[in-house]
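Would you mind keeping the following structure in view while I ask a few things?
As you look at this complex, bear in mind that one protein chain is not there, while each of the others sits in place.
Labels run A and B following the written order; every chain starts at residue 1.
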Amino acid sequence: MSTPPTSAPRLARRGLAWPRPRLGRLRLTPGGSIGLTIITLIVLAGACAPLVAPHGPVDQDLLRRLQPPAWAGGTASFPLGTDPLGRDMASRLLYGARISLAIGVSTVLIAGTVGLVFGLVAGYRGGWLESLIMRLADIQLSIPFLIVAIALVSVFGAGLAKMVLVLVLFGWVEYCRIIHAEVLSYREREFVDAARAMGCSNARILYLHILPNVVSSIIVVATLQVGRMILAEASLSFLGLGIQPPQPAWGTMVADGRDLLASAWWISTLPGLAILLTVLGINCFGDWLRDVLDPTLRTT
Amino acid sequence: MTHYVARRLAHAILTVLAVSLLVFGLLQMSGDPATAMLPMEATAADVAKLRADLGLNRPIAEQYVLFLSRAVRGDFGFSYRHRQGAMSIVIERIPATLELAGAALAVSLALAIPMGMLGAWKRGSWIDQAAMMVAVTGQSMPTFWMGLMLILIAAVTLRWLPASGGGDVRALILPAVTLGANMAGITARLLRSSLLEVLSKDYVRVARAKGLVERTVLWHHALRNAALPVVTMVGLQIAYLLAGAIIVETVFAYPGMGLLVIQAITAHDFPVVQAFVLVFTLMVVLVNLAVDLLYTRLDPRIAY
Partner (left out) sequence: MSCRVRRSWLVVVFPLLVVALVGSPFSPAPAAVPRTDPNARLVVAQASDVTTLDPNADTVVGNHNVIDNMFDSLLDRSRDGKFVPSLALSWRYLDSTNLKFFLRANVKFHDGNPFTAADVKFTLDRILGDKQLASKMAGNMATIKQVVANDDRTVTITTSVPDPELLQRLTEVPIVSKAAVEKMGLEAFARNPVGTGPFRFVDWRKDQYVTMERFDGYWRGTTGVKTLVWRPIPEPSTQVSELQTGGIDIAYQNITVDQIPQIQRSGNRVIGIPSARLLYGVFNMAKKPFDDKRVRQAVTYAIDVNSIIRNLLNGHAYRINEPVDSQTFGYDPTVTPYPYDPARAKQLLAEAGYPNGFQTGCEARVAFKDVIQVVAQQLAQVGVKCNIVVDETTVHLRKVTDKTMEPFFLWTWANSEYDADSVLYHMMRTGQLYSMTSLPALDALVDRGHVSVDAAERLRLYHQAMQVVKDEAPVVSLYQTESLYGLRPGVNWQPRPDERADFMRATKEPAK
């Protein structure tokens, strides 16, 4: 989860106002359209799961265990086959989309909020608080996310809430750095003093001058981070430290099929493919978003 | 220059200390390690005896100081599971993980450099688009799944390579490819954009104006300068590589540091976990330092 440092403190580009939406200038590249399509499909799949899924996601049928997908010798009633407990793979994949998206989006929202607050505090207050927060951010880059995640979970137990906590613990840093850098560059400028002299409160400065410049970076970072969170959650669930059974988290489903690769390949292959497609879609879309909104964020 | 190095070292030590405190604190909260280490028929007396032996009855602050003083001397305690010193067993496993990381880095560069150069050279064409699509796909792939798929294809179906274990070069291939492919995606894209940026610079236009073939321009002039951010990226990715090795080693049962620490954490083998985290942090910190120094060699404009 370590990320490259953002580029040197950015200077204000757009001046003092919120950017006007430039919808007329938006052109979808092939990458962007692929990404958007995939994301839409996945969101739809998750949203419509109760309507579209042929079975319940946790309905077992021990008499129909380990059935292959319909095209490989199975039946049409279980189009993508069944898992070791006779549960329908297609239904589980659809419901799993909900879980992945929910975790991805919620952790990003929470991490983003936390990171923004910390970054603001660090930038505005300065002093020892700033050093502490930024030092904490630096140190977190050296700690392997997975180790701490595993250690935390094996100490406090697995589960949704704890996993979200761990993911947030590692996600806030990016936002903090962005806004901290922005606040720093602003602290130096004269018009801030002028604005204050005129009676503008800090909150107003924040709203009018600081946030507009970071909002596009934040959007891009957040979008890309959703993909990384989904990958991280899948890794933890794969190791058995994330979502607990019988919930159909994609990572857990891949782990279920690990011993059966040679005889029931679909159990591990299909959920992994789902993860790949989802994250691919998010990355493509996020890249396009970055090209449109904020090219100076490019490091790749 | 030495001032900079000293400052970075101090920063590194601070990081390592903070991490050690974190790990120590975490493990203290995990309940009673003594009962976890004893066999099924142990009595309460056995548990008490082991607690005393492990020093678990002393106040926390005293335990931490004790831990630090021993750590400085390289003594991380005795791993009951492995029946040897914790630090020694971590050190035993370092070469295997370094081999894996090195092989993965090689795979990653071998994949990324051609892809990135191709993308920059044929910018905008379908080759570029295809290469970048491959790159972003590699970046989006869950490592554990890719490992399993490689096992399925190469080991189970085709029977070319062993599905797990360590010891010889053949066992290294699949894990290295898994780990390297993921990193290759990011590196390829970075190299491409970095090359593009450099190619638009003035000195490149001069080189072209002089009549040099595009390939020469690319290789001799652009690449060296484009390498700079890539080197930084690679350096930072080492931390990612070492962390990713944990998952890959688990999937392939590759006997390196990563597998060791996973087993140690789930078995509550605290000495090994502490030794590992400290070694790992040290490695990452040193690599970052090395990258920064390398940076100064590559770009004479930067001086500390």
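Just so we're on the same page, contacts are C-beta pairs under 8 Å (C-beta built on N, C-alpha and C of every residue); 3 or more make two chains touch, one makes a residue touch a chain.
These numbers were taken from a predicted model, which means no experiment stands behind them.
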| item | value |
| --- | --- |
| Residue of A:70, A:260 or A:277 in touch with the missing chain, whole complex considered | A:260 |
| Touch criterion as defined above, residue of B:155, B:245, B:261 or B:278 at the omitted chain | B:155 |
| Touching residues (missing chain, whole complex) on subunit A | 58, 60, 62-63, 65-66, 84-85, 154, 157-159, 240, 244-246, 258-264 |
| Hidden partner chain, residues of subunit B it touches | 31-32, 35-36, 38-44, 46-47, 53, 80-84, 92, 151, 155-156, 159, 162-167, 253, 255, 266-268 |
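Everything that follows uses one rule, which is that only the chains that are shown with their structure count from here on.
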| item | value |
| --- | --- |
| Centroid spacing, where centroids are CA-atom means, of subunit A and subunit B in whole angstrom | 22 |
| Subunit B - residues contacting subunit A, complex | 11, 14-15, 18-19, 22-23, 26-27, 29-31, 129, 132-133, 136-137, 139-146, 148-149, 151-152, 156, 186, 189-190, 192-193, 229, 232-233, 236-237, 239-240, 242-243, 246-247, 250, 261-262, 265-266, 268, 273, 276-277, 280-281, 284-285, 288 |
| In the complex with subunit B, residue positions of subunit A that touch it | 1-4, 30-31, 135, 138-139, 141-148, 150-152, 154-156, 227, 231, 234-235, 238-239, 251, 254, 258, 261-262, 265, 268-269, 271-272, 275-276, 279-280, 282-284, 287, 298-300 |
